[in-house]
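Every protein chain except one is present and positioned as in the full complex.
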Amino acid sequence: MDRFVFLTLDGLSRGAVYAAFALALVLIWRAARVVNFAQGAMAVAAAYVAYSVASTTGSYWLGFVVALAAGLLLGAIVDRAVMRYVDHASPLNPVIVALGLVLLIQAVLGMIYGSEFRPAEAPFSRGAFTVGGLAVLSPYDLFVFGAVAVVVCALAWIFARTAVGLRMRAAAFAPEVSRLLGVNVGGMLTLGWALASGVGALAAMLVIPTELGLHPHAMDLVFVSAFTAAVVGGLDSPPGAVVGGLIVGLLLSYVSGYAGSDLTPLAVLVLLLAVLLVRPGGLFAPVAARRV
Amino acid sequence: MSATSAGTPPRERTTGAAGGPGDQRQRGSTLLRHLAVVAVAGLLLVGVSYAVEPFRNFQLATVAAYLCATAGLTVLTGLNGQLSLGHGALMATGAYTVALCQNAFYDRGVTGAALLVVSLAAAVVATVAVGAVVGVAAARLRGPYLAGVTLAVAVVVPALTVTFDGVFNGEQGLSVPVEPPPLALGVYFPYERWQLWIAGAATLLALLLLANLVRSRYGRTFRAVRDDEVAARLAGIHVARTQVLAFVVSAATAGLGGALLAVLAQSVSPGAFGLTLSLFLLMAVVIGGLGRLAGAVWGAVLLVALPDLSHSVTEQLTLSAAAAQRLEGNLPLAIFGITLVVVMLAAPGGVQGLLSRFGRALLARWRAGRS
Partner (left out) sequence: MFPMHRTARRGLAIASTIALLIATAACGGDGGSGSSRGNVPGVTDTEILVGTHMPLTGPAAAGYSKIAPATKAYFDYVNANGGVHGRKINYKIMDDGYNPANTQQVVRQLVLQDKVFAILNGLGTPTHTGVLDFLKTNRVPDLFVASGSRSWDQPDKYPGTFGFNPDYTVEGKILAQHVKTTMPGRKVCFLGQDDDFGRDSLAGVEKILGADAVAVKQTYVTSNTNVAPQIGAFKAAGCQVVVLATVPGFTALSIGTAARLGFKPQWVVSNVGGDHPTLAKQLGEAAPLLEGMIGGNYLPMQNDAANPWIQLFTRINKEHNGNAEFDGNVVYGMSVGYLFVQALLAAGKDLTRESLLEAVGKGGFQGPGLVPLRFSADDHSGYGGERLTRVSGGVQSYFGPAYETDEADGPVNEYTATPVQPPANGVPTGS
């Protein structure tokens, strides 16, 4: 029983990060109908910026803020400088461009910072509180939950309650009509990329201290898990991304804890098949969606 | 836009449709025409295998092996509109099957040149079985959801080799014993030339079959399903069955490609068939030009030539020890990445699209000049 509680809490804290990263994927998918394979590399780039700032100024929080800003900026740049010019006639074209960006960003990071692991600082202790001899969550885990919760709520608020959010939804849902109604569709798209990239940067800042450290490839595996999470939840659904992230986090934790870590990829495949064969559009897909 | 067609841009449809009536008239000679092209290509390949040095022979053989996989992926993604991020895993299935077969023969002391054919056939059969299973699941899924499942498949297969390391020998993988070239070719016949002959022959055979399939009734149903599922269903096409068939065909060639890679390398290990390979295959077919088999050729060439070329470019630079350490390895990757982005921005139809546009313009000018 102790082990079950331990694995559950460990899986949830990891799942929260997957949820944030999956949310970033969902944001871009909803805005631009693109699965952004460069999300991981872009987020790592932002985390490296934070590393540079934090190591020169000595302030984690300054680096943290700069990372979020760098994430927003990088998203806008990728949209304005590259994605805008991609022929979207085939949905594969942006995917290939994104993969090209992955290679480019990782290579540039490798040139600037080398391929060593850099220590990633955690702003709070990662030592767990013990309750009755059982290690439960650490202050850092609470910080992760809090940060992800704030982001989820903020995004929900932006999309549901603000004029900008309404315009963004309109621009994504019906670009032509929105343009006729005076919405700056291109600008909304850029804003969508920036927001998503900012959320991705946040996820990277949260997860890298719990992994091997800062490295050009630090988010590769997280990307795979987060993409799985987004697909399980349904790429059109932000709540789906959050639930999907938590499910994937728990699954990985239980399988490595009870069965062996080499079986985790198989478990992920089984989860995907089990969910998608019943609901081909993910858990939170609108029921009435009939594709033509 | 619906997530239905992961495949080709709409303008491809006109070409596809134009091919229809042409087929009607030329149906009798399609096979002959393809046979002729394959025969010419085969002869050229033999000529080239004598003209270039062993390393280029090996590179060409690798191109041939990749070409099997990219051609299959072109049929699946380009013609049938199904996206697969898991073709590397299908290649691994073929590669491991060939390794297990060759080792089984070798351990029992069975020798003979024909055994390789048996092993390659077994590899195709095994991959067809795996492809059928994945294909049945894939037929229910669209767009990014299909991408998600195939991505998981791409990650699972290498992981399984670690789980069942008694059979697959974990990360270290298996060696693939392959017979030396037959003595009839001479004692000093270069091994790499022999490898090119094997890979070239298998690939040309696969291409011949694929080209005929693409031109056949099945090819037309593939395209019809890609372009409009509802219309295809109204026309009496069984959509799911067509999609599974496309997946199986594509898996068969991917399995053959993987088997050839294992034969060329004389070894197989999971690290060679990771997610990276699957993503690179997809890049190759899109950059080459989705929707036509010629594009698959360009894609396979690029897979082998581009890393090599960008490495050579890097080597031309003279750098200090410190700068060289930073750039080494990274600069070729950066060049590769930039090339991908630039090609997609400048020529979204891929290399083959660019070439046909160029060819059409030339033809138009030539005609205009004549009239």
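Note that the chains take the letters A and B in the order they are written out, and that residue 1 is the start of every chain.
The criterion applied here is as follows: contacts are C-beta pairs under 8 Å (C-beta built on N, C-alpha and C of every residue); 3 or more make two chains touch, one makes a residue touch a chain.
As the structure is a prediction and not an experimental result, all values here were calculated from the model.
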{"item": "Touch with the omitted chain, as defined above, among B:48, B:132 or B:345", "value": "B:48"}
{"item": "Residue of B:94, B:135 or B:173 touching the missing chain in the full complex", "value": "B:173"}
{"item": "Touching the absent chain when the full complex is considered, from A:120, A:205 or A:242", "value": "A:120"}
{"item": "Residues of subunit B (touch criterion as defined above) contacting the omitted chain", "value": "18-19, 22-23, 25-26, 33, 37, 40-41, 44-45, 48, 51-56, 58-60, 62-63, 155, 159, 162, 165, 170-173, 175, 191-192, 261, 264-267, 269-274, 276-277, 294, 297-298, 301, 304-305, 307-309, 311-312, 320-325, 328-330, 332-333, 352, 355-356, 359, 363"}
{"item": "On subunit A, residues whose C-beta touches the chain left out of the figure", "value": "2-3, 6-7, 10, 14, 106-107, 110, 114-121, 126-128, 130, 135, 138, 210-213, 215, 217, 220-221, 252-253, 256-257, 260-262, 264-265"}
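One rule holds for everything that comes next: only the chains that are shown with their structure count from here on.
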{"item": "Averaged-CA centre spacing for the pair subunit B and subunit A, given as whole angstrom", "value": "32"}
{"item": "Contacting residues of subunit B [partner subunit A, same complex]", "value": "1-11, 77, 83, 137, 140-145, 147-149, 151-153, 155-156, 159-160, 162-163, 229-230, 275, 279, 282-283, 286-287, 290, 325-327, 329-331, 333-334, 336-341, 344-345, 348"}
{"item": "In the complex, subunit A residues that touch subunit B", "value": "29, 33, 35, 37, 82, 85-93, 95-97, 99-108, 110-112, 114, 224, 227-228, 230-232, 235, 260, 262-266, 268-269, 272-273, 276-277, 280-282, 291-292"}
